[in-house]
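Missing here is one protein chain; the remaining ones are kept as they sit in the complex.
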Amino acid sequence: MNLHPLLEPGWVNAILPELILSIGAMVLLFVRARGLASPIALIALIATAWSENLVLPGTYFGNTYQISGLTRIFDITFILAAILATLFASDYLSREGIEGGEFYALLMWGTAGMMMMGKGLDLLIVILGLEILSICIFVLLGYNRKLSVGNEASLKYFLMGAFATGFILYGTALLYGQTGSTNMTQLAAYSSNLRGDAGPLTAIAFVLIMAGFGFKLSLVPFHPWAPDVYQGGPTPVAAWLSTAPKAATLLVLARIFTAMTPTLQANSWMNMMAALAILSMIVGNAVAIAQRDLKRMLAYSGIAHVGYMMVALMTLRDEGVASVAVYTMVYALMNIGAFGVVSMLAKNQNDPQTLDDIAGLGFRRPFYGLALTVCMFSLSGLPPTAGFISKFYVFKTAVESGHTTIALIGILTSIVSVYYYLRVVYYVYMKESPEGSAVPMDGGAFATAALAISVIGILIIGIFPTPLFQAAGAGARQLFMLR
Amino acid sequence: MITFAIFFFFAAIAVIFALVVILHRNPVVGALALVASFFALAVMYVLLEVPFLAALQVIVYAGAIMVLFLFVIMLLNLQHQPEPHTRPIQQFLGYVSSASFGIGLVYYVAKYAVMENPNGLFVADARTIGIRLFEAYAFPFEMVSILLLAAIVGALFLSARTGAAAR
Amino acid sequence: MIPTQWFLILSAILFAIGVCGVLTRRNGITIFMSIELMVNATNLTFLAYARQFHQIHGVIFVFFVMAIAAAEAAVGLAIFISLYHHRQTIDVDEANLMRW
Amino acid sequence: MTHVLSTTLWLPIVAAVILMFFPRRSANAIKAVGLTASIATFIISLGIVQQFQEGRAGFQLVEVKTWIAQWGINYALGVDGISLWLVLLTTLLTPVVFLSSWNTIHKHPKEYVIAFLIMEAAMIGVFVATDLILFYVFFELTLLPMYLVIGVWGGANRIYAAIKFFLFTIFGSLLMLLGIIYLGFLQFHYSGRPTFAITDMYGLSLPPHIQAWLFAAFALAFAIKVPLFPLHTWLPDAHVEAPTGGSIILAGVMLKMGTYGFLRLVLPLFPDATIRHANVMMGLAVIGIMYGALVAWVQPDMKKLVAYSSVSHLGFCVLGIFALNQTAIEGSILQMVNHGLSTGALFLLVGVVYERRHTRLLADYGGIAHTMPVYATLFVIAMLSSVGLPGLNGFVGEFLILSGSFKTNPRWTIAAATGVILAAIYLLWLVQRVFYGPITKEENKSIPEIAWNEIAATIPLIVLMVWIGVYPNYFLRKMTPSVQRLLKIVEKQNPDVMYASVRTGFSRSRPAEAGPHTEAGKR
Partner (left out) sequence: MLNNLWLIPAFPFLGFLLNGLLGKRLGKGFVTFVGPAASALSAIAGTIAVFQYHAANPDGARYVNLVYNWISSGGIGADLAFQLDPLSVVMLMVVTWVGTLIHIYSVGYMAHEEGYWRYFSYLNLFLAEMLVLVLGSSYLLMFVGWEGVGLCSYLLIGFYYDKDYAAAAGKKAFVVNRIGDFGFLIAMFLMFAHFSTVDFAAVSLAAQNGAAPWLISAICLLLFLGACGKSAQIPLYVWLPDAMAGPTPVSALIHAATMVTAGVYMVVRSNALFRLAPNAMMVVATVGALTALFAATIAIRQWDIKKVLAYSTVSQLGFMFIGVGVGAFTAGLFHVVTHAFFKACLFLGSGSVIHAMSGEQDIRKMGGLRSKIPITWWTFAIATFAIAGFPPASGFFSKDEILASALANPYFPKAFNVFIWVLGTVAAFCTAFYMYRLLYLTFFGTFRGTDEQEHHIHESPGSMTIPLLILATLSLVGGAILGWPHHHFLAKWLAPIFAEIPGVPEAQYEISPNLEYGLMFVSSAIAVVGWLLARSRYATRGYAADDAFTASSPAIARGMENKWYVDEFYNATIVRPLERLSQFLWRGVDALIDGVLSLGGYIVAAVGDLLRFFQTGNVRNYALMFFLGVIVFMWVLA
């Protein structure tokens, strides 16, 4: 690994968003006034979003850190997720009486971790970013300390996460042994030199790394933590956890796949990813039907969605990466929107938030009902929502790459998914809430604003997707040119 | 020749104490065994010509981290809690799968990771490492600072007692 | 000079033992110790390769891995303490409020 | 107006958005706005007819705006002879729905009106979209409002029906989506230019085995929507549970989206597969005709009866489409409109008594022609239109379909023609059971006569029934070039000599020196 002895000029610009986030988070630690925490966090996040404009594309820190159009899109997804989570959390935390700066600080560090993880060209950076993220998640999941479910979620995620990290590390070590580097450019060079003939140790390394990242993505069979953790964790955290980290992980996978494309193609290792994708789509959608707890249901649906995204990624084409970029952003909007509505349920958070709790919501609280409906339809991939356009992109990519059968499986499973998404709409509009026992919805201005952002975002991307497509496409092509 | 003997001796120690970790029912014993195993690994590091990391292994790992473990075990009085038996199927599958995994891994490593010994001296002393760390690896190093800060904040937050009181 | 391969084999054995511990033990801290064992096995591999390649990168990687392990240990142990506060046990099999 | 199609399409949506900000209490104002908007839409849509040029085959009043440039997806609208009347049918039936449900929707009127307006726009969109993706978007967009309409304002078993409706439809349409994607890929593959414009796709000539798969995907979606025989079971449930307005739109327009899809996409895109499977499709259609009729006959529930009759009638449409000749296809298009009018009217009228008696069981009625003579008259007219009495619209459609398909496949046609007998059996049974005979139930003696708004909703339908029945050429003329072009694409056009009229005057005992079949081309 050929590292520069000195930092290049312009490094401040390169890590400006991360800097703003980290510093903002540190500031938050010292904020005593509880009401101020979320506004400060929002300001910091918006500043981060703004600073994305100042970042110059290029590689930094001795070819270990790459900023491109693609990372910018993902950064925006992370920031969006963080903003939405912050907005929902603000109301959630004050309702639970646990408002505090640490929450937002961890959220922002986690976001910074994801950004660095996504930009890392060296597995070292990736793993460090991943670890920052993981630490933040461990704490955030247990943030509501009154909750035994939250504690349990935190424990489960911690044990599984550390276990998975062990695998990633060991895989990386083996890979390092094979390639003599952990840098992706080196990996790419190794891969294209090697052509088909990668030994079993490389395969093992690949499997171990994929298993570790598969854990983060909650791909079947590495998924089982997801429902428990989503259910137990504070709902805004679950919302955030279900979207942004997956996006970051997918970006890392996109990089790894791009780097290793010749090897992957020659050894048809992508069959593994195909199997994971298919399993995820089937298991996620099938089990989601059996769930009555909304968060668990969304967890399984998330498993299925990752399956769809995997379908796009396994095509090993720039279109696939672009569609994943689009999908993750859309998924962040719609999934956090859906979780957001759940987060407003003012009930004992130790109890499951079931479908019954949202019965009659559409007429009780029309906007929330409508927003949830829009999110559900977007999740099920029906036009004119963004969910449709992104799913379309994914399947289009799959078909164009000759993966018609997998696309067919994806379509069939998404038919299944329609059933449980529709069931939510059914509860929202067609089920009368039992008289007097309706769970109150406690949505403040922040949460409502967040929902509005989700809904408007879903519709705008659904109806005018071109700018996002173009940006994603350009970014993805860059990634592939750099290979 | 002596190096081979040292290797095998400490390798055996590392493995045996590792087995003690996972087999002994008392967590205190397990923790101490882990410390022993880490010491053995530190010896390995020396054999691998990275004495600096051997020192770090002893100081940070065996010294700090494992003490933290022991501290927590003591704090929670876990040494008196006998660990109940688990479901046999989990146990069985756990042993079988990890054994097969280990055998497979060893097999592949033994078969495919055949390498000639490198020539020359591997310089990985504290000075070299330090220079690289603060020049080329300055950015990851800063990332670690965030990592640790987050961990500190998180650990403080989580272990505070307020949560349990209001359960 | 001891062949790199031998270190790798040792590392593999230790890693497998660590995995075995995770899978077979109920005590959360023991599980976590097993994970530490896995991480250390990783470190051994890195160092073995680093010496093989005469690359300082592997060594520095291990350095960072140690930092990661420390951070995880801090947070992890805090979680166990919190778990103990909630349940008076750190038997992870007891933590099954959420399932199905 | 140059953007008459867009105006027609977006006006209901604009109205719906405006209505979202209305207070929920002002039910009458909301209904009034809904009605006004839908009537305005109808009037604007008359402009489409007025600007439509007869004799042109391709899309007219075309509007194209780039939508997703990189995939060649456009916001492209246009009408041709195939879609023209379906657009009008949609814009006509929506105000009819609002009128007929003026006094009957007490639960959440705001959402009701909004749902129908969005549905109207989506349905118009289906018929005017000339881009495959746009078509699909509108095709699916109709689902949500209808799902809500059935599920929220429906009958006792509405949830089951709504979910069944949705799942059936989505099953087909998602598979079609895959087909669309694949088609777009092939289009790109062959032409090197990404496009989803339907007219561009017409130029594709795909290898037969690919056609077969794509045909299966598309035909399945549309067959479910129509619905064709073994896939029809969602329809009775959906109809029975839907509120009156929902049934009208569902039967009147939504089912046509399936038959329209066959015409617009399946036939021209997959001509080989179409020709190869035409017999199967005709067979299914014929089975549907007889099956629907027979099952309708034994229904104890009025709405279910009419619902099964829809299965039967739509079977005629599909039969005509796959007969693949000018007459049958024109008849089929006309029959789509006819069915919308007559079955729409029947559902409307069934709803009238349902609102008064809250039962749809035939056994609960009897002799109400006594208490509701005007209502009975209107019902009988709608029934006769549905039965296919010459002079009313149903006959023209069925006749053209059958006489056209007879040329292609006499056997199936003869079987299908039994549907004509069966239609008389079940519909007359319905009328006899409900309207005739002595009044046996006390409640029926005081049942109030049909109200002004319901009459006003029915009258336009009846006027059109008569109009189409008496002067169908006005409607047929505008279709002809488009259907000819369609058949040319399918490459199955029989060189049909155009029918020529007889001429006024004497002819000698050896008549028809200038017989109809000698004088070609005159219309």
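Order of writing sets the chain letters: A, B, C and D. Residues in each chain are counted from 1.
Rule of thumb we're sticking to: contacts are C-beta pairs under 8 Å (C-beta built on N, C-alpha and C of every residue); 3 or more make two chains touch, one makes a residue touch a chain.
From a predicted model like this one, the values you see are computed outputs, not experimental measurements.
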**Request:** Name every displayed chain that the left-out chain is in contact with.
**Result:** A, B, C, D
**Item:** Residue among D:P208, D:P230 or D:P448 that touches the chain left out of view
**Value:** D:P230
**Residue of A:V416, A:M430, A:A450 or A:A472 touching the missing chain in the full complex** = A:V416
**Item:** Touching the absent chain when the full complex is considered, from A:M272, A:M329 or A:L451
**Value:** A:M272
**Complete:** Touch with the missing chain holds, among A:L42, A:V139 or A:L159, for A:L159
**Complete:** Touch rule applied to chain C and the missing chain gives residues 19, 22-23, 26, 31, 92-93, 95-100
**Message:** What does the interface between chain B and the hidden chain look like in terms of residue numbers?
**Reply:** 86, 90, 93-94, 97-98, 100-101, 104, 108
**Prompt:** Touching the missing chain, which residues of chain D?
**Reply:** 167-168, 230-231, 233, 236, 291, 294-295, 297-299, 325-327, 330-331, 367, 369-370, 384, 389-391, 395-396, 399-400, 402-404, 406-407, 410, 413-414, 417-418, 420-421, 424-425, 428-429, 431-432, 435-439, 470-473, 476, 480, 494, 496-512, 515-517, 523
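The working rule: only the chains that are shown with their structure count from here on.
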**Request:** Could you put a whole-Å number on the gap between the CA centroids of chain B and chain C?
**Result:** 6
**Item:** Where chain D touches two or more other chains, by residue
**Value:** none
**Asked** Which residues of chain A are in contact with two or more other chains?
**Response** 124, 128, 131, 135, 138-139, 142, 145, 148, 151, 154, 177
**Request:** Show which residues of chain A lie in contact with chain C when the two form their complex.
**Result:** 1, 124, 127-128, 131, 134-135, 138-139, 142, 145, 148-149, 151-156, 158-159, 162-163, 165-166, 169-170, 172-174, 176-177, 180-182, 227-228, 231-232, 296
**Request:** Note which residues of chain B are touching chain A in the complex, please.
**Result:** 105, 108-109, 112-113, 132, 135-140, 143-144, 146-147, 149-151, 153-155, 157-158, 160, 162-164, 166-167
**Request:** Using the touch rule from the top, collect the residues of chain A that touch chain D in their complex.
**Result:** 362-363, 373, 377, 381-384, 388-389, 392, 395-396, 399-400, 404, 407-408, 411-412, 414-415, 418-419, 422-423, 425-426, 429-430, 465-466, 469-470, 473
